[in-house]
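In this view, the complex is presented without one of its protein chains, the others remaining in place.
Chains: A, B and C, in written order; residue numbering restarts at 1 for each.
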C-alpha cells in the first residue's frame, strides 16, 4: 500500500473531479491525502464532501483523506503528485473566446487550444501557470506534476520553461478516442468483437489535439492498411466509436469522424484527436468555412451556452452527491491517470501518450517545444519514445501550429502584445482576416476579458 | 586575362540576355566562349548575333566568342560556368499559372514562385532541371552552375538533390532592391546623397523572394533604427527606390513598398524582395484579398498579357539590335553576376546573397532545404555566412513556405500528384479554398498545361 | 500459436545455439521452422540434431522444424526473423586480433569490439554483413533481423547503411549483468532477497559494451544513491553478481566489478557492461597498463587459447547431445531473445536495451551512428526511448569511441586502408603507440589475417 499526497489544483467545478475521485476509490494499493485547492473555495469544499461520500461507498477499495486548503502553497507542501485542472477565467471569458470571432466568420468548434480563442485563453492561463511553476519549485520540487488544463501545450511549456527541472507531463485522452475508432475498424474488418483500445499499439506523434498515428497494430494486423475499407463504408454517414455518428446533433462533444477519415484519405495517416479539435488546427476553409460547414462534416460547434447548461447540470448533480441525496457507485472510468500514477509509483510499466519537451522524440519540430508522443511510464520515470517521421505535409501543419504556440508563449512571457498579435494572426483559423479585421477582433477579445488580463498586461493602448 | 567557357542555357527570349552580354563586354580581364543553347534555336541564334554586335561596339573591353550549340551536352562540355535561365513552357502555360486561380478569388501578383502558379511552374521545371543536373554531372562536373530561373528554390533543390557534389548557387537581385530602399532611407534620414547600395551592409536570411534583413549598417548608422522615421513619412504615399511610388500603375513590375513598410511595422525586420513577391508568401487576406487589394497596397498584379506585350517589345528591340538597325552601347548594369564570376575566378572576394543548401546558416529552417543568405564568393569558393536568428513569427512564415517547397519538390520527384496537391493546398494563397475547390482548380491548371506535364506525370485520372 | 520461420545464420560452433534452442523449446505459443545456415555445414547439421533432441525432451513445450540450408538465400526466403551470430574467420584470426598487439604492450581483455582487435575483426566482418544486408533486402525485406555478432556496433551499422529500411536491432546481454549487480546492491543495502533484475528499472545510454546507467530504480529506491555504500564495502575485494569475485582467476569471462566501481566513483554513473569490455574503451594506462594490471582490477585477460579449449569442451558436449549420449533437459536461460521476439509478434510489450541508429535518443552522439539504449518492443515495432543526458566527461569518452567506430566503418566501406589505419591509431588502447609502431602492428595484423581480408581489400602495399 503506497501512501501519497496528491495536490489537486482547481477542478472545483468540473465533473472530471468526480470521475477522478471514483477512480481513486478503486485504485488498489494506493491511499493517502487528496489536497484540494481551488480559488472557488466552496467548490473545493463540495469536492471534499463528494470525496467522502465516495469513501463511504461499498465499492471503494481505497479510502482517501480529502482536505481543503486555503492557499496554494499549503496544498503543495509535501505533495508527491500535483494535478492541475483549472478554468482560466469564467464562462464569460470563454464566451468571448469562442463566440466573438464569429462576427468575422470564424467559427470555432472548441476554442480552447488554438485559433483566436486558444490565444486569448493562453494569455489568461500562462501567467497563472508561471505562479504554479514557481510555487512547485518552492514547495514540492520533487513532485510529479500532471497538467490537465487547456491549452495543454502552452500550460506545459510554462511549467518547463519556468522550472526546467520539473517532473511534469501533460495528460490528454484524445488519442484514446482515436484508438477506440481503430478498435471499431478492427472489429469491422476482422469480424471480431470490438477489442479493448489497449490491445491496439500505435505510434502517435505531434502536438496535443493535433497528434497523428503513423502506425497501428492489432494482433499483427496493420490497421492503417485496413482503414481505407472501413472509410469507404463509413465516410458518408460517419462513424462514432461510442454511439451513433449523428449523436453530435444533440451532444456537440460528439462527432462522426468524417474529418478524420477525410484527412486520412489525403495524408495517409490518422489524426488522433476528436474532429472538433482537428478542424481548428487547419485553415478555416477546410472544415470550418462557415456556420454550417460542421454539419456537413458531421460535427457541431460547442457553444458556451451549451457548456453553461452542461455544467449547471453537473454541478447540480455534484450537489446531490455531496449532500447524499444521490447515491454514489464508483465505477472505473476510461481515464488512465491513476494507471500512470501507479506506474510512476512502481506498480509496473505502462506506455501511454503524454506531453513533454521535445528532446528529439519528434524529428522536425523545434527542440524545446512541447510535443505529444508515447512515453514509457515507470517507477519515478516518464520517458518519451522516438516516433516515426511524419509525412511532409502533415509535419508542415504540425510545425506551423507548434511554432505558433511557441510564439504565443514567448509573446506572453514577455507581456508583448505585438508579438502575441503576430501569433494570433498566424493561426490557421485567422487566415481570412485582413490586418485591420484582425486588430479589431484582437482588441475586442482583450477588452471582453480584460478583468483577467489587466493584472498581467499593459492594456492602456487597447482599453 | 582569364579565358573561360560559359554555357548559357536558355535565355533565348529574355531581355536579360542582352543585359548580361553587355556586362560581359565590359568585364575586364575576362574573355572566352559563350556557348548558347536554347530549345528555341532561332532565339539562341539571335542572341549570338546580338553578342557579335556588342563585341563590335567601341565600349567593349572584352570580346567573346558567341557559339550556338544544338545539343545541351555539346554546350556543356568543357564549360567553366553554366548559367541557366529558362522559361518552362510558354506564356500560355504562365497564363494558366497566373490567371486560372482568379476564378477562385486568388490573385497572384507574380505567380512564378509560390502559390498555385508557383506549384504548377515547379511541376514543369523540376523534371527539366533533373535532366540539367544529370547532364552537368556527365559533361562538366567541375563547372560552377548559376541558376537564374524561377521557381528559384525548387530549381536549386533539384540540382543539389540529383547531383550532390554540384558547385551551384542561385542568384537573384531582389535583395538588391531592398538595399536600394535602405539607401533611400540613409539619404532621407542622414541628409546625404543616396549612397551606393554596396555601401550598405545587411544580414539577410530566408528563402528566395522571402528573405528578411535583420541588420543593416551604413557608415556606422543602424538603418533599421532610422527606418521607422522614413516609414512614418512614406507609409501612405509609398516610396520607390527607383522612381515615383505610383509608377506601378503603368509598370506592374514596380511597387510603392507599402507592403514592406507594413511588414516592418509588424515584425521589426525588413523583408528583402519586391512587394509583389512578398505578398504571395502570405495568407491572401493580408495583401491579396481581392482584385483591388493591391492598389491599396501600392502595387499591381502583373498580367500575362502585360508580360506578352513586354516581351514582344523586347524581342523586337533584340531583332533591331541583332540586325544592326539599332546601335548598341554597352553600359554596366546593376546586375552582379559578372562580379560573382570574377570572384570565383580569383579576382577578389565579394559578399553577396545566394541560394544554396542549408547546412546551418539559417537556424530553424530544415537542414537540406535551399535557403538564401549572404555568401562569401572567392576563388573557386562560394560559402554561406551564418545569419542572425529570425524573429519567431517571421521564422514561422519562412519555415511554412520552405517546408511547402520541400514537399512540392519531393512530390514532383516521386511524380506523386497527391503529394503535390497536398503542398498545393498548403500554399498561403490557397488558404481560402475548400478541398473541392482546390481539387477543381488543381485539375484545371494541370489540364491547361498538360502538354508540358504529360511527359512526366501519369495524368490519366485528371485529363 | 504463432507459426514462424526463423533463419539462424551462423552459430554453428557456438554453445549459444544450444541455449537458444532450449529457450525455443520452452517458448509457449510459438512454433515453426528454424532455418539453419552456416558456412560450416557440419556444424549446422549438428545443431539440427541437437534441435531434434531438444524437441524430443519431455520439457519441450514447442516443437520446431530444424532444417539445414546450403545457401544463405534459401535460408532467408520467407523468414519472419533472422538471427545472425557468426565468427568472422577462425580462432587463428582471433589469436592475431587479441595477442599480436601484446608485443607492443597492448593487452586486450576481449579484443572483439574496439582496440586493435576490434578494428581488424570489423575489417573481416563488415564485408560479410554487406552481403547479409543485400541478401535480406532481396529475400526477406520485411523480416526482423537480430544481430548477435561482435563487433556489434559495426555489424548493425552495416545492416542499416546498406539497407536503410531494414527492421533490425542488435541484442546484447551485458546490460543485464549490470542490472544483476544492481540487484545485489538492492539486496545488500535494503536487506531484501536479491531481486530479479527485471524488477530494476534503468536508463542506460551509450554504445554497445560501453553503455552507462544514469538512473536505476528498485521499488522506489534510487539505487545509484545506495551504490556508494556498497562500493565502500566491495571495492577492495570486488563483488561478482553471479559468484565469488575471485572466480575470474579460473574463468576469465568473470570479473570482480572493481573497474565498474572505480568508474562510478569517478563519474557518478554506472557503466553497464562487464569490466573486461569497459577497460578496452579507455586509455590503456587506466585499467590495462600492462599484463598484470588486470589482476589488480580483479579481472583477467581472455586468451584465445582459453577460448579454444572452452569451445572444444562445448563442441564435445554438443556432439554428445547431438548423438543422444548426453540427455537434454531444456531450462529457461537468462537470455531475453525469445521474449523480444514474442513482443514483436504481439505477445505483449517489453522494454529492453537494443542497438539501433541514433535518431535523437542519445543527445550528443552523431545522428546516424549506432547506439544502445532502452527500446519498447511491441507488435512489429522496436522503438528507442529518449535517454537522460550523459555527464560531460562520459559523453566525451562514448563519443570518442562512437566516432572511431564510424570512421572504421566508413574506411572499410570504402576499402581504404589509410582511413582504417587512422581509426586504428585513434583507439584509446592504441594511445601509446608511435606512428611507426602502429604501422608495424597494423601491417602485422593484416598479414596474419590476410586470408579473410584479401577478398575485399587491395593488400599489395602490405603483404
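Everything below uses one rule, namely that a contact is a pair of C-beta atoms (placed from the backbone, for glycine too) under 8 Å apart; a residue touches a chain by one contact, two chains touch by 3 or more.
In this text, all values refer to a predicted model and were calculated from it rather than measured experimentally.
Engineer: In the full assembly, spell out which visible chains the left-out chain is touching.
Structural biologist: Counting the whole assembly, the omitted chain is in touch with B, C.
Engineer: Could you tell which one of B:215, B:244 or B:418 touches the chain left off the display?
Structural biologist: Missing-chain contact among the listed residues: B:215.
Engineer: Where the complex has a chain not shown, which of C:267, C:306 or C:456 is the residue touching it?
Structural biologist: C:267
Engineer: Tell me which of C:31, C:74 or C:407 is the one touching the absent chain.
Structural biologist: If we include the chain that is not displayed, C:407 is the one touching it.
Engineer: Where the complex has a chain not shown, which of C:192, C:309, C:431 or C:463 is the residue touching it?
Structural biologist: C:431
Engineer: Given the contact definition stated above, which residue among B:203, B:247 or B:335 touches the chain not shown here?
Structural biologist: The one listed residue touching the chain not shown is B:203.
Engineer: Could you list which residues of subunit C touch the chain missing from the display?
Structural biologist: Residues in contact with the chain left out: 262, 266-267, 283, 285-286, 289, 364, 366, 392-393, 395-397, 399-400, 403-404, 406-407, 410, 418-419, 422-423, 426, 428, 431-435, 437.
Engineer: Could you pull out which residues of subunit B are in touch with the chain that's been left out?
Structural biologist: Residues 201, 203, 215, 217-220, 222, 345-346, 349, 351, 359-361, 363, 374, 376, 378-381, 383-387 of subunit B touch the chain that is not shown.
The criterion applied here is as follows: only the chains that are shown with their structure count from here on.
Engineer: If you fit subunit B onto subunit C using the CA atoms, what's the rotation angle, as a multiple of 5 degrees?
Structural biologist: So the angle, rounded to a multiple of 5, is 180 degrees.
Engineer: Counting shared numbers against all numbers at the contact of subunit A and subunit B, is it over half, same, or under half, different?
Structural biologist: Comparing the two copies, subunit A and subunit B contact each other through largely the same residue numbers, since over half are shared.
Engineer: Send over the residues of subunit A in touch with two or more other chains.
Structural biologist: Within subunit A, no residue contacts more than one other chain.
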